[in-house]
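Left out: one protein chain. Kept in place: all the others.
Moving on, here comes chain A:
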Amino acid sequence: AFFWLVSLLLASLVWFVSVRLSDRGDARLQHGLLVFGAAVSVLLQELFRFAYFKLLKKADEGLATISEDGRSPISLRQMAYVSGLSFGIISGIFSVINILADSIGPGTVGIHGDSPYYFITSAFLTMALVLLHTFWGVIFFDACEKRRYGCLGLVVASHLLTSGLTFLNPRYEASLGPIFIITLCTGLWAFVTAGGSFRSLLKCLSCKQEDNSRVMTYSALRVPCED
């Protein structure tokens, strides 16, 4: 979350400076600058996700060396999930908390001619964004680990695409629909990347006990080691 905040800070700095240096009156220019600011922000977020990956990798190595059996207590996949989730949560919160706060107060949605579905679509978009960040985190870390730069580029491109789709926003069928499709596809991709498959899904859903009774017996016979 901290890393995402720093990336947002830098991106806003860029946008702020660009707005200051530009002509305030020109609406098209301002819109263009906004697009530029959003694109810079997306790129910076991905850059900071990469920086976070590097940091976690180092911490992982450190944890592995000092742990008892040479492996770190948290796997890289878990870290990827947590990192994606936290990026998603902070991004979602920052996008939606002011809207939520305003939704309590007195007012009418869309009284000036904007869409009356502002709140509900914001909610759906935020949900999609949180999920997307989580999936992107998993895929991104896996791609960095296995050095598959194509996947990496795809993640960045899909982030840019999602952000770009929100620019079509009052036309919700053009933006919400594709974003949800992207969310589903990215989710499936992340599921496969994390090692899941149809079979593991079935196993999880049927709550079958694992057949390791032999192992259990063995460990039950062993003298418990002292910690």
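Following the convention adopted for this analysis, a contact is a pair of C-beta atoms (placed from the backbone, for glycine too) under 8 Å apart; a residue touches a chain by one contact, two chains touch by 3 or more; residues count from 1.
Just so it is clear, contacts and distances are computed from a predicted model.
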Among "Glyceronephosphate O-acyltransferase", "Geranylgeranyl transferase type-2 subunit beta", "Presenilin" or "creatine kinase", UniProt's protein name for the complex chain that is not shown is "Presenilin"
Could you tell me which of A:Ala51, A:Ile99, A:Cys185 or A:Leu201 touches the chain that is not displayed?
-> A:Ile99
Determine which one of A:Leu9, A:Ala157 or A:Leu202 touches the chain that has been left out.
-> A:Leu9
Contact set of chain A toward the excluded chain (per top definition) = 1-2, 5, 8-9, 11-13, 15-16, 19, 34, 37-38, 41-42, 45, 66, 90-91, 93-95, 97-99, 101, 118, 121-122, 125-126, 129, 162-163, 166-167, 169-170, 227
